[in-house]
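Only one protein chain is missing; all other protein chains are in place.
Right, chain A next:
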Amino acid sequence: MRPIMLKGHERSLTQVKYNREGDLIFSCAKDSVASVWYSMNGERLGTFEGHQGTIWSIDVDQFTEYAVTGSADFSIKLWKVQDGSNVFTWKTKTPVRRVEFSPSGDKILAVLDGVMGYPGSVTVYDLKRDAQTNEIVDIAEEPAYNIMTREGFEIASVAAWSFEDKFIVVGHKDGKVSKYDGSTGEFVDSLELHEQNVSDVQFSPDKTYFITSSRDSNAKLVDVVSFEVLKAYEADCPLNSACITPLKQFVVLGGGQDAKDVTTTSSREGKFEARFYHKIFQDEIGRVKGHFGPLNYVAVSPQGTSYASGGEDGFVRLHHFDKSYFDFKYDVEKSAEAQKHMQQLEIAN
């Protein structure tokens, strides 16, 4: 596997995302310019310029028509992907930590930081689209609703939408994960999942279950409806991100020593590797080296043929998987397949 290094950012990466078809990669970093790249060859299509501070988060809608960015300059910006023009800007009270389009593309959630006397919230904005062209025709300036930080919870650090805009799953700084109704913002359920900050929440391709990663070195797979932990993965370093691979039954975890401790350790000891775990068996099955700093975000293409990681070192490394990746199977899987094949033969005879 030869990674393609995307060196478009001057500071550490904060998020990397694929669009639905997996042909574009959106990246944002602590410099104030977001980039979009062709995943095929790593060519940069363009940049989104206009923010005044760190861009903490970026997302693209399912039609690849619009992108949204949330920044530390107290604003959320909506962009047209095709030409990089700024369509709309929402002003917020505090820095924006995470933004995401709902699966339908009709809503945007934004995680607002709890600073300067503001308690922190997950704020949802409504959009109206043209039914034919999917173009956004009306943008609500005021939020549809605010999910304020509840009592007994610390502020939210990450949030994500479930299937059909039904739920919003929120990861909190104290390790709790809570669930809210997607249309009204009402509290539904919560879990004490981790001991430290939940650093990432990413959904499965069908958005019925999600994986959380935490600074306490654990990642957990949770069903969104029943809100039960399905699987747990333990790593040997703090985790910044986790994602679920389509096509193969794996999860990818990324992390590493805290950025502030990095100068005191070599890259070998810092554990700046992407770790592959088997989703079902929960075993660690491989690692990919390459970054010089902790991995801040990992994302797998919706087709499951490549993955990209954004590091504290300011690079995005884009990996297209080899054949061996697709061929890999556990012995039990192989024997089960062989058995199935034999049964089929017997039936045929």
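In this text, a residue touches a chain if its C-beta (ideal position, glycine included) is under 8 Å from a C-beta of that chain, and two chains touch if they have at least 3 such contacts; residues count from 1.
As a convention for this text, contacts and distances are computed from a predicted model.
Missing chain, UniProt protein name, picked from "GPI transamidase component PIG-T", "Eukaryotic translation initiation factor 3 subunit G", "DNA replication complex GINS protein PSF1" or "Large ribosomal subunit protein mL40": "Eukaryotic translation initiation factor 3 subunit G".
Considering A:3, A:238 or A:293, the position touching the chain not shown turns out to be A:3 (whole complex).
Residues of chain A in contact with the chain left out of this view: 1-8, 21, 23-24, 33, 35, 37-38, 41-49, 63-64, 82-84, 276, 283-290, 317, 319, 321-322, 324-325, 328, 330.
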